[in-house]
Structures are given as structure tokens and as C-alpha cells.
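Quick one: the structure is below, questions incoming.
Apart from one protein chain that is not included, each protein chain of the complex appears where it belongs.
So that you can tell them apart, the chains are marked A, B and C in the order they are listed, and the count of residues begins at 1 in each.
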Amino acid sequence: MEITEKKQDSITILQVSGRLDSRTSTELEEKLNQAITDGENRLIIDFEDLSYISSAGLRVILKTAKMMKKNDGMLILCAMQDYVREVFEISGFDAFLPITTTSDDALCQINPG
Amino acid sequence: MEITEKKQDSITILQVSGRLDSRTSTELEEKLNQAITDGENRLIIDFEDLSYISSAGLRVILKTAKMMKKNDGMLILCAMQDYVREVFEISGFDAFLPITTTSDDALCQINPG
Amino acid sequence: MKKKIAFSLQNNLDELETLRHKVEQYGVTNGLPDKTVFELNLILDELFTNIVTCGYRDRNVHWVNITISIEKNLLAICVEDDGTPFNPVAVKEPDVGCSIEKRQIGGLGIHLIRHMTDSISYRRLEDRNVITMTKIL
Partner (left out) sequence: MKKKIAFSLQNNLDELETLRHKVEQYGVTNGLPDKTVFELNLILDELFTNIVTCGYRDRNVHWVNITISIEKNLLAICVEDDGTPFNPVAVKEPDVGCSIEKRQIGGLGIHLIRHMTDSISYRRLEDRNVITMTKIL
């Protein structure tokens, strides 16, 4: 797994590539906790190059989503590959997490106007 | 927890004192595995100075008892304090493990004749 | 008399020594019988060991909160952790009456807790497991 951080329209986007599993999820969790501690309350995670996710990855996403919600913030996921998206759907995460097709869509949704 | 090994009438006796819990049980397990590897198939564990045991300790005893049984060997426990004995009874271990009052009784039982 | 104590342990088995000291101290302060102190220690050890060994999926430091209090002839024990959801009340009893060959290695922790308490209840509160037990003195 690799994480690249970038800013666009003053929104932080984390591009997560590779495999997000019980071996690698701690690294993403630390990164996300750091972002929240730094005061980010709008975040986009770009999964375009994510080829694999397990429940360990879902755990980190749910934890982050809960924290963002408490801070009245917003977390958007985008650009998931089909199999990754299926994992989110089976787990019912698509019911409370916005998942957009592209990172531009995510930016529009998070930064209206 | 401390383990002292002694031989009496050519039988190995392990005196286990202190607290046998999830912190210390691995040490006892290693000692018991070593004894079995060394070819001991009759063993006495003397619990006279054992003041505490948790399910982690029971686990090691059961594992050892199973291995001894397979080797047609014999494991005897002796000299348990009341509270420790109660833990063995609640767990039903007294049904298949000989538990004697003194280490001499254990020696008699393991070395008849 | 200090009838209530509250303390926290890190998710590390070395904390079993802290637990032991807390429980023994509490026993002395409140004049509890040795048998009660032994059982109280065992109940908390089993829950704590399970939380440390099965409860967490990350490598971070977590705190397990424990409170013990006495109300009339009732000892009340509460254990709270922020680990994965786990309801010990729902765990099936192991078969403790079978032969050594059939006997399973494991599943005794919760069995011992059931025998040494008079009630156990479980709630999931926000992202925490809260286990409350009572023991008649």
C-alpha cells in the first residue's frame, strides 16, 4: 500500500494505492488520525489505484467516518474499482458514506459553490 | 512464577510456585514440552506453592495431559491450595487428571511397587 | 472505608501485575475474604487477558477501565474497553464433562467467570464494550 497526499481547492485528497489489509491498515489509520488532529474536517480518499481491501481496511474507514461525523465534517470516497466497491456494498457502507465515480465529483460534492 | 525441577525415585517433579497466568504460562509450557521431548513420560507437578491459576494455566496443563496420554504416560498434580483446586474442579479437570494431596501420594501412585 | 475504586490498565499482559496489586489492596481495605479476592482477581484477569489477546486489530495503546464497588452485600464489577464488539454473555458453554481425548483446549475463561459471578450483563455503548457483573458477598 502507498499513500500520497495532495491538496486541491484547499481540500486534502489521500490517494491510496495497492492493498489495504490487516498488514497495511495501521499505516492508513495513522495518516487519517493525523489529518483529523491537524484539523481537517473535509477529506477525500481516492481509491483509483486500490486493488484490494479487506475488513481491516473497512474498519479504518468506518472509524474515520465516525470521527468526521462527530466533528460535523465530511468524508468522501471516490474512484473505486468494481471489486473494491462490492466489498463496501456487502458491508452496507454505501448507505452512509458518499462514494463518487471520480475525484472531481468528490470535489464538487465536498466544496459546493 | 518459578519452576524448580527435581528428581525423586527417578521421577521428575516440577515445583511451580507463584502465579500461573497468561503472562507466565508460556514459560511452564516450554518447560513441560522440553520434559516430554526429553522422553519423560511420567511427571509430577507440585502446586504446593502456587497461589494463583487462570485459564491460561489450565490450557497448558490440558495440553500436556493430552500429550502424556498419547504417549501412554502419566501426569499427576499434587498439593494444590483450595482456591487453585476449585479452578480445576469448575473446569472439570479433576475428572481425568489425578490430583493428590501430597507429593508422596503422587509418587506412590506413579511408581507403584 | 474506600468502597469504590476505579483504575485503567494498558492493553499489555504485564498489567496483570498492576491488576493483582489493585485487587489485593482493595481486598485489604474492605476486609474481603481471601477467596473473594482470589475470585475477583481471576474474573478480571480472564476478561482483561481476552481483551488484550483478542480485542484489538491495531498496534496502538488502548486503555481498559475497571471499577469495583460494594453496595450492601453485593460486589459490583465493571470492565470497559474500546475493542472489537464482543458479547461474552452470548458465548456457548464448553463441554466440561467429556473424556480427556474429547476435551477442547480453550473456552474456559468465560466459563470460570460465569461460575464465579452471580450476574453478568453486556452492553455496547458507542464504541465500547461494557461488561457489568455482580457477586454476592
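The criterion applied here is as follows: a residue touches a chain if its C-beta (ideal position, glycine included) is under 8 Å from a C-beta of that chain, and two chains touch if they have at least 3 such contacts.
Here the structure is a predicted model, which means the values were calculated and not measured.
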Q) Of the residues listed, C:Q10, C:Q25 or C:T84, which one is in contact with the missing chain? A) C:T84
Q: With the missing chain put back, which residues of chain A would touch it? List them for me.
A: 19, 21-23, 52, 54-56, 58-59, 62-63, 65-66, 69, 82-83, 87, 90-92, 95-97
**Q.** Absent chain, residues of chain B that touch it
**A.** 22, 25-26, 29, 56, 59, 66
Q. Where does chain C touch the missing chain, residue by residue?
A. 53-54, 57, 84-85, 90, 92, 94, 104-107, 124, 127
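Definition applied: only the chains that are shown with their structure count from here on.
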Q | Whole-Å separation of chain centres (CA-atom averages), chain A against chain C | A | 36
Q: Averaging only over C-alpha atoms, locate the centres of chain A and chain B and give their separation in whole Å.
A: 53
Q) Of all residues in chain C, which are in touch with two or more distinct other chains? A) none
(Q) Give me the residue numbers in chain A that touch at least two other chains, ranges are fine. (A) none
